[in-house]
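Every protein chain of the complex appears in place save one, which is left out.
Moving on, here comes chain A:
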Amino acid sequence: MSVQTAPRPAADAAGPPRPPAPAPRPTAPGARRRTPRALLLDATGWVTMTLASLVLGAPLLWMLLASLKAPDELYRLPLQWLPESLDLANYAQAAGTVPLGQLFANSVGLTIVGAGLKVVLGLCCAYALVFLDVPFRRTVFYVVIAALMIPPQITIIPNYTFVASLGWLNTYQGILVPGLASAFGTFLFRQHFLSLPASVLEAAELDGAGHWRRLWRFVVPMSLPTVAAVGLVSVVTEWNDYLWPFLVVDDARKMTLPVGLTLLQNIDGMTNWGVLLAATVVVTLPILLVFLLLQRRLVAGLTTGAVTG
């Protein structure tokens, strides 16, 4: 498995290439026959790369291993990497201190519903902006993209008082609704829709397909990679969202996982690292798995908008 940068020629897109394989990219004249110097350079590069990966990956490995250690192992010097036995006591204690199962369910539910609604709202809005000929659609488009320039942090105080006045503190809708509007998704969908062949939609219209049908039966199936990218990015941001749910919720049964982590950190007056790390694993592992399984799509989504060249 490998993270690939988004716009890549297909020939180059398969896994980590092995050195004996003929390079698809034309190599510099003279580089075809490896000189000892080039080999040395490659070896140095490889060692550096391996070291960098070890340094970057070590914290995650350390987290996983430490969460499985018994308390006395965690505080034994000198440190050792591997736990003596796989001990799930930290996880049990975390679940006993905060309602970990409930938090997990909250996070999963809010992430799926939130990301799903974001995608639907974005798709509908982008369809209207591209395929419906109304006089002010350009203005509406500017209203949507200008929202991208307003950082959510600026609006938290008025949004907090507004949500409180609705009686939405400590509710799922209080966590969910204020973040639903999808400016970035709408923008990406619109860019993609503009590239769709107009003839297909004209044919659909001639066959009597209404807008709703045209959107879901023709436009969306032709846009699945973009839908997947926007959906995955929304999943990652919803799952990791912290500040807003932290402000809106103080009832442990309504919390999301990252907020529950705060609760756990505050409850343990003297920090119990094993328990805290077990909960940290519960927060990070699901999204890490999503990332490992769907790397290419996710990376394509997270890096869209980058200027390349």
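Note that contacts are C-beta pairs under 8 Å (C-beta built on N, C-alpha and C of every residue); 3 or more make two chains touch, one makes a residue touch a chain; residues count from 1.
By definition in this document, contacts and distances are computed from a predicted model.
In the listed set "Sn-glycerol-3-phosphate ABC transporter permease UgpA", "XapX domain protein", "(2Fe-2S)-binding domain-containing protein" or "Asparagine synthetase A", the entry agreeing with the UniProt name of the missing subunit chain is "Sn-glycerol-3-phosphate ABC transporter permease UgpA". In the complete assembly, the contact with the undisplayed chain comes from A:Val130, out of A:Val130, A:Ile175, A:Val227 or A:Val249. From the options A:Leu79, A:Ala92 or A:Ile267, the residue with contact to the chain not on display is A:Leu79. For the chain left out of this panel, the touching residue among A:Pro36, A:Pro59, A:Gly208 or A:Pro221 is A:Pro59.
Touching the omitted chain from chain A are residues 1-8, 15-19, 23, 25-26, 28-31, 41-42, 45-46, 48-50, 52-53, 56-60, 62-63, 66, 74-75, 77-79, 121-122, 124-125, 127-134, 137-138, 140-145, 147-162, 177-184, 186-187, 194, 198, 202, 211, 215, 236, 239-240, 242-243, 246-247, 257-258, 261-262, 265, 273, 276-277, 280, 283-284, 287-288, 290-292, 295, 298-299, 302-309.
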